[in-house]
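Below is one structure; the comments refer to it alone.
Of the protein chains in this complex, all but one are displayed in their positions.
The first chain written gets the first letter, and so on, giving A and B; residue counts start at 1 in each chain.
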Amino acid sequence: MSFPSWTLLSQSVLSGVFAGALYGLLGLGLGLSWGLLRTINLAHFAFAFLSAYICYQLAAVSHVDPLLTLVGIVPLMFALGAGLHWLTDRFRLTPFSSLLLTFGCMGIVESLMQTLWTADPRKLESHYAEMKFRLGPLYLPIPEVLTLLLAVAITVAVWAVLRFTDLGKALRASAEDAPVAAAFGINQRRNGFLLAGTCSAIAGIAGVCLALSSSISPSQMYAWVGVVFAAVMLGGLGSALGPLVAGIVIGVSEAVTMAVTSPSWAPLVSFTLLILILLLRPGRIR
Amino acid sequence: MNARRVPAGIVAAGLLMGALPFLKLPAFYESFLYLALFWIVLATSWNILSGYAGYFSFGHGAFFGAGVYTSATLAAKFNWPFLWTLPMAALVAAAIGVGVGAVVFRVRGVRGEVFALLTLAVTFVLATIVGNTPIDGGPGVYLNAVPVPKLGPSPTSSLYLMMLAAAVVTLLASWAIRHSRFGAGLFAIHDDEDAAEVMGVPTYRWKLAALAVSCALAGLAGGIHALFISYVTTAETFNLTVPLTVVLMSILGGTRHWAGPAIGAVAITCLLFAFTGGEYAVLGKGVIGLILVIGILFMPEGVMGKLRRKGIGSLSEGAARPHLHPHPNPLPQAGEGVRQPASEVLLRVNGLSKSFRGLKALSNVSLEVRKGEILGLLGPNGSGKSTFINVVSGHYLPNGGEVWLDGRNIAGLPAHEIARAGIARTYQIPRPFAQMSVLDNVAVAAMYAGRGLPSLDAGRREAMQWLEFTHLAGKAQSLPGELNLHQRKFLELARALASRPKLVLLDEVLCGLTPTEIQSAVEQIRRIRDQGTTIVFVEHVMDAVMALTDRLVVFDQGSMLAEGAPRDVMQSPAVMSAYLGVAHA
Partner (left out) sequence: MTRSTFQRRTVLAAAAASATLPLAAWAQQPPIRIGSTLALTGPLSATAQVHKLVGEIYVEDLNKRGGLLGRKVEWILKDDQSKADLARTLYEQLITSDKVDLLMGPYATGGILSAMGVAQRYNKVLVHHTLGVPSLAKYDMQFPAWSLGSDPGNTTTNTVFEALAKGPKPPKTVAVVTSKFPSIHFMSMGARETLKKRGLQEVLFLEWEFGNRDFGPIASRVKDAKPDFVWVGAIGLDGNLLLDAMKKIDYAPPQHFYLYPAPGPLVTLPEASGALSVTIFEEHPPFTSRPRAAEFIKTYRERAAKANFPDTSVEVQAAASFTAWQILEAAVTATKSLDDKVLADWLKKNRVETIQGSLRFDGPSNYGDDLMRIKQVQNGKWVVVYPPEFAPPGVKMTAR
């Protein structure tokens, strides 16, 4: 095992940052709904993949610019998310019951996607895939840069809303103690729908980023659950900055391992690091 | 009662099903039942830690996989006779689980999703290690050369019988734990781990024990499964399907019932199998999802939860009122008992200190509590009274000083040992175990604090006495949420007393009560002292303080201000200015 060149190492770190940004973007909505709405929303992944497929269909078949598809996808996902929230709210599901419900939704959406697009993996070949920046010896491909920018922008926006606006404070208050918050006049129902819709809309954006940078197939949803849950739980439920930071930590640790030793050891390093972080500092990243 | 019937029923069902291979039915039935039994073992074993104790694990796949690879390696690479690999599989899985738990449970704050993530991470770590070392290394392990033990007329029958045995063992374990002192402790940990610890439940050891049992059973199932599929690869074994599926099965069936996960396992296995026809396979997947969605909407607490609400499940809870036969240690009635001269020292506190990041909540407090007395503890808000109780009972660790009880320094000991030494306390804002019945709330204290009763039945009998003492007998089967404040305070009282402690620390037990209720509470407290229990009584209601206490201690800003007979203390100028401020003449 020879020590890799600085270029190789830096490029790998960059690669890890990009991968982590996608984990973070996928995890943001999941973590918010888990922490603030007490719903473990597995359907989040289904929404992301559905968005990816819609983006693929519009871009590859109808030749719409992939980024333009967001115009339709974001409202659609918002509506779906709010609708799902209506279900969990109306039937007063506990977090674990919502896990089961959303898993069922995942199965329904998977069946739908396989019926419409077959089980074959699809890869969106857009003109964005050709574009890249150069920073000295380092390459920054545009789809990944886009993902990173979107992830950072949305994360910071959410953080700011939660921290500084009344809505954000109301959401955090409701999560801490719902009856008391309601007693203070917070309209939890309306806030809940807003938040749930926003989380799913973020999933939709993540889905488009996914379509731009990776291949998609219906059963692949399940492959992301592990690492995104890890990012969410490491970053802290209900935290805005947490999933992104945690995702990047995971992505970079995996990438560096892949650069330095055999890539098949990557999960060992990233998850051991995770375990150590959790044990030495179980507090959340706020 | 029902107590003997359920395990007998499980064994009988097991024997009945064991006869299946000899009925010359098509082998496919054994194969299908094998799959259902397999999931019963995995889901039920998961539930023992995660459903009962509330430590939600996402890593059941790791322990299952450990079992798979232990058996596969020993059988295929070292030519062990297959049956001998099974106990090893269970052992290795349990060892890994306990190893992880020993470290993880030591860290305070590892609860909820942190534990879930840790266990998930363990899965990936284990998978990578197995896949990159000679244990597997990539090509997978092929067990076709391993002879299947001849337990039944065909190899499929033998595997079926092995998994049947595992399922019977697992269900028996699940039932036994649910109805034992150990299980009550786990449920207490589930609802409020800190309160459980203070009440005498050795939470660290109990969690490790539950984890060990859970992992051992998962490893056993894994070992048998290795032979069933006969070709094991890391991707198949360690993928997220196993942990996710067992969670779903348990939630669907109901996590608080010993048979809940088993019911969920059978339901989902049948559901998946129903849609194996080739024609509508893809659509079938969607239909399964839809059924799950509808199922959980109408049964949010799972199948068993719904049945219990209809009063069906409670029969097997063994929760009927215990027989009223003469109790070996009846409580003295009011007026009975002789007041001991209050001279012998029960508890001696020397220089006790506690700080919270620089704020000195207790500084160098020294006092004595004499046997059989009611010692009043007064002071303005923030003076350190509750902190004192928290430190003495073990809820907080002191920063300095000693606490001597019966010749032993209990300062710094884990809270459950302090409880076993004979100190009990109530919480100012009641902290009952929210999902356990009132009776069981008290039974936990009876079983774990003080000398501790050895069985759930004994605990419940003792608890019933104390519920009668505190006039809560009629509410024995209710959940704490259904009680009003007065009743919850009395529940706290009953819990504190159930272990017949030497010393009871009452933290503002009268706060929030109406005058009539206060009267009845004062009566109770007198009765308690009359049977020989020493009481430290933190209170603001002055009438009660003057009426009850033998001696008074006044705290102010973390240190002791005055001490002595009630009238003297209340008239001392220092105390008056602490409470009322300096007099402006």
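We take it that a residue touches a chain if its C-beta (ideal position, glycine included) is under 8 Å from a C-beta of that chain, and two chains touch if they have at least 3 such contacts.
All values reported here derive from a predicted model rather than from experimental measurement.
*Asks:* Touching the hidden chain in the complete assembly: which of A:G81, A:G207 or A:G251 does that?
*Replies:* Selected residue, touching the omitted chain: A:G251.
*Asks:* What is the set of chain B residues that contact the non-displayed chain in the whole complex?
*Replies:* Residues of chain B in contact with the hidden chain: 26-29, 31-32, 34-35, 38, 128, 131, 138-140, 142, 144-145, 154-156, 225, 228-231, 233-236, 272-273, 275-278, 281-282, 284-285.
*Asks:* Since one chain isn't shown, list which residues of chain A touch it in the complete complex.
*Replies:* Chain A touches the missing chain through residues 4-5, 7-8, 11-12, 14-16, 18-19, 111, 114, 117-123, 125, 129, 132, 139, 141, 144, 214-215, 217-220, 222-223, 251, 254-256, 258-259, 262-264, 266-267.
Keep this in mind: only the chains that are shown with their structure count from here on.
*Asks:* Nearest whole angstrom, what separates the Cα centre of chain A from the Cα centre of chain B?
*Replies:* 35
*Asks:* So in the complex, the part of chain B that touches chain A is made up of which residues?
*Replies:* 56, 58, 103-104, 107-110, 113-114, 116-118, 120-122, 124-125, 127-129, 131-132, 239-241, 244, 247-248, 251-252, 255, 282-293, 295-297, 300-301
*Asks:* Can you check the complex and tell me which residues of chain A touch chain B?
*Replies:* Residues of chain A touching chain B: 34, 87, 91-94, 96-97, 99-101, 103-112, 114-115, 222, 225-226, 229-230, 233-234, 237, 262, 264-268, 270-272, 274-275, 278-279, 282-283.
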